[in-house]
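Here the complex is missing one protein chain, while the rest keep their positions.
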Amino acid sequence: MSEPLLSVAGLKTIFNTRNGLLHAVDDVTFSLDRGEILGLVGESGSGKSVTGFSLLGLIEQPGEIAGGSIRFDGQELVGASINTLRSIRGKRIAMIFQDPAMTLNPVLTIRQQMKLSFDAHAGQQQSDFTKRAIEVLTKVGIPDPAARLDAYPHQFSGGMRQRVAIAIALLHSPDIIIADEPTTALDVSIQAQILAEMRSLAQETGTALIWISHDLATIAALAHRIAVMYAGRIVEQGTTSALIRAPRHPYTQGLLNSRPDRFPPKAKLPQIRGAMPSLSNLPQGCAFAPRCQFASDLCRSKIPPWSGTPQDGFACYHPLERAP
Amino acid sequence: MAAFIVQRIVQGIVVMAAMSLLVFLGVYAIGNPIDVLLAPDATQEIRAQTIARYGLDRPLYEQYGQFVWRVLHGDLGRSFVFNMPVTTLIFQRLPATLELTLAAVLGATLIGVPLGIYAGYRPQSRTARWIMGISVIGFSVPTFWIGLVLILTFAVTLGWLPAGGRGETASLFGIQWSFLTGNGLKHLLLPALNLSLFKLALMIRLARAGTREIMLTDTVRFARATGQSEATIIRHHVLRLISIPLVTVFGLELGSTLAFAVVTETIFSWPGVGKLIIDSIQSLDRPVMVAYLVLVSLLFIAINFLVDLCYVALDPRMQKS
Partner (left out) sequence: MAQGHLRRFWDEFAENRIAVAALVVVLTLVALALLAPLIAPQNPYDLSSLVLSDSRRPPGFVGSKGFTHWLGTDAQGRDLLSAILYGLKISLQIGLSAGAIAFSVGVSLGAGAAFIGGRFEAIAMRIVDLQLSFPAILLALVISALTGQGKLQLIVALAAAQYAYFARTAHGAAVAERSKEYVEAARSTPLSSLRVLFRHILPNCLPPLIVVATVQVANAIALEATLSFLGLGLPPTEPSLGALIANGFQYMLSGRYWISIFPGIALIILIIAVNIVGDQIRDQINPGLRR
C-alpha cells in the first residue's frame, strides 16, 4: 500500500484572541489517498474550515499552527517556507470557498482573475492561457466560455460564479481540491447539480477532494470516506457506507438521527440537547460529554484517545455497538 | 447612462439657482454697500450718483433679476474696490490658486496613498505606527499653524526658502505659471506643502483603512490560495478595490482643498483667488464676494458630477444598464 497523498497528524491550530486562547483545531489526524473523496463534516465552530485553511497555511494573525504535521507527497508543510507553500497553493492543492460573490474580485473580469492565478505559477506560455482557460470553463459547464471570459462576476448567477471558482481551481490540474462549503450559499436546486458535477470531475481527472460541510446528507452522497469533527477534534472517521449504516460515536448517531428528510411532515424533529462548547472554553474531558446520554465520569475527566487507524476509527469510551 | 447624466445636470442647475439666490440675498441684504465706496463726509449728490450708477436703489428683486441676467451673459459685475470687471479680476488670479491646489493635491495623493497602503498592510509594524502618528498631527493641527511653523523654520531660521509671494513665472498657453521657473518652484514649495498636509493625513488614513478591510476579505484569501504573491495581491486586488472610495474622497477633498487655499494664500501672500476673497470680505467688496461664491458653487457641482462619473467608470457593478 503506497503512502497516502496527504497525511495530517496531530494538527493543532490556535487563535490568540482578546477573550483567550481558541483551540480551533485540536490534535486532528486523518489522511487522504490519490483520487479519494473525503468528507469533513461538523457544525459551525467545529473547526472544519480552519482545518482546510491550515492545510494551505492560510492562517493569519492572531492565529497560528501550533503543532502537528502535514505531509503532502513526501513534503512537510508545517513550518515550510512561504515560497514552498506558495508553490503548492493553486498548483498542487487548490481551494474553493463558500461564497463566490465574496471570493471573486468584483472589479476584475474573469479573464483577468484567471490569468492572475495562471501566472502565479511561472513556466507557462502566454498563448497557453486562453486555451487552458476555455478548456476548464468548458469542463465546469460554462456555456460560451470564450465570450464569458471578458464578463464580470456580477454578470453571472450564483451557481455560475461558483463554477468559475472551480474552474480557477482546476487551472493547474491540482492533486487535491479543498472545497469549503461550496454549495451552502447556493440555491438548493443548484446544490445538487454542482455536487454531481464535482463528483464526476473528480473521478474524471483523478483529483482528490476534501469536501467540508455541515450537511451530512450532501457528504454521504459524494464522499468515499467521512470524518466527523466536533469542537476542534475528529470524533469518528470511516468509509461512508459503514459510518452511515453503523456509526460508533454518539455524536455521529445524533447527526444521523436529526436529518429532516427521514421524518414525515409535522413530526417533532429530534435534537441533540445542549450546544457545542465555545472553542476557548473546552471542558476537561470529552467535549461532547455534556450532551451525551452515555457520558460517565471517565468521559468528563479525560479526553478519549483515538482507537483505530488514521483512516478509520473513533474517539469514545462508550462507542455504540456495531453489528457484526 | 444618458438619463443619469441629464438628471445630474438638471439637479446641478436647480442647485445653482438656489445658491445664487441665497448668495445674492445674503450679501446684498445685510449691511450697506454704500459705506464702502464713499467717505463718510461725501455729499448727498455724490451719494445719489453712486447709488444710481451701481443700481443700489432698485428693489431687491430687480437687482437680483439684473444680476442673473448679467451672470448668464458672463458679466459678474465690477469690483467696488478695484474698479475692474470681476471676471477679469478672478481669472487673473485663478492660475495661481489652481497651481497651488493641484500641487498640494497631487503631492498628498502620490505620497499619502502608498504610505497608507503600507500602514494597512503591516499595521503592527513600527513604521506603520509612526505613519499613523504623524497623520494624526497632519489631521488635527490647523493649516495656518503649520504654515507658521514652516515659515519660521525654513524661511526665518534656515533661510532656505522664501517666506511669501509667488516669485518668477513663465508663460504657457498664454497663462503665467510659476512651476516653470526655478525661482517660482522655490516659492511654490512651502505653500503647497502646507496645503497638502491635511489632505496627506486624510489619504494616509483612508488608504490604511481601506487596505486593512480588503486584506481581511475572502477575495484576498482566495488569491493567496491560488498561490499569488503578496505583491501581485497588492497591485491587482488591493489597489483596484481601494481606488473607488479613494477617488470619491479625492474629488470631494479637491473642493475642500480649494477652500483651505484661502488660509494658505493669506499666510504666504500667495496672489490667488483665496486671498482675493478674504480681502474682499474685509473690504465688503460685494460683487467679488458674490462672484466668488457663485463660481465656487459651480465648481463644486462640477467636481461632484465628475466624481460620480468616475465612480461609475471604475466600478463595473454600476454599469448595469
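By letter and in written order, the chains are A and B; residue numbering begins at 1 in each of them.
Quick note on the criterion: a residue touches a chain if its C-beta (ideal position, glycine included) is under 8 Å from a C-beta of that chain, and two chains touch if they have at least 3 such contacts.
Predicted, not measured: the structure shown is a model, and the values here were computed from it.
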Just to confirm, in the complete assembly, which displayed chains does the hidden chain contact? B
Selected residue (touches chain absent from view) among B:Ala209, B:Leu239, B:Leu295 or B:Cys310: B:Ala209
Contacting the left-out chain in the complete assembly, out of B:Val68, B:Val141, B:Leu161 or B:Leu239: B:Val141
Hidden partner chain, residues of subunit B it touches: 15, 26-27, 30-31, 123, 136-137, 139-145, 148-149, 151-152, 155-156, 163, 209, 212, 216, 252, 255-256, 259-260, 262-263, 266-267, 277-278, 281-282, 289, 293, 296, 300, 304
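What we mean here is this: only the chains that are shown with their structure count from here on.
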Need the CA-centroid distance for the pair subunit A / subunit B, whole Å please. 54
Contacting residues of subunit A [partner subunit B, same complex]: 56, 58, 61, 86-91, 94-95, 97, 99, 102-108, 112, 116-117, 119-121, 152, 154, 165, 168-169
What does subunit B use to touch subunit A in their complex? 124, 217-219, 221-229, 232, 236-237, 240-241, 244, 314-317, 320
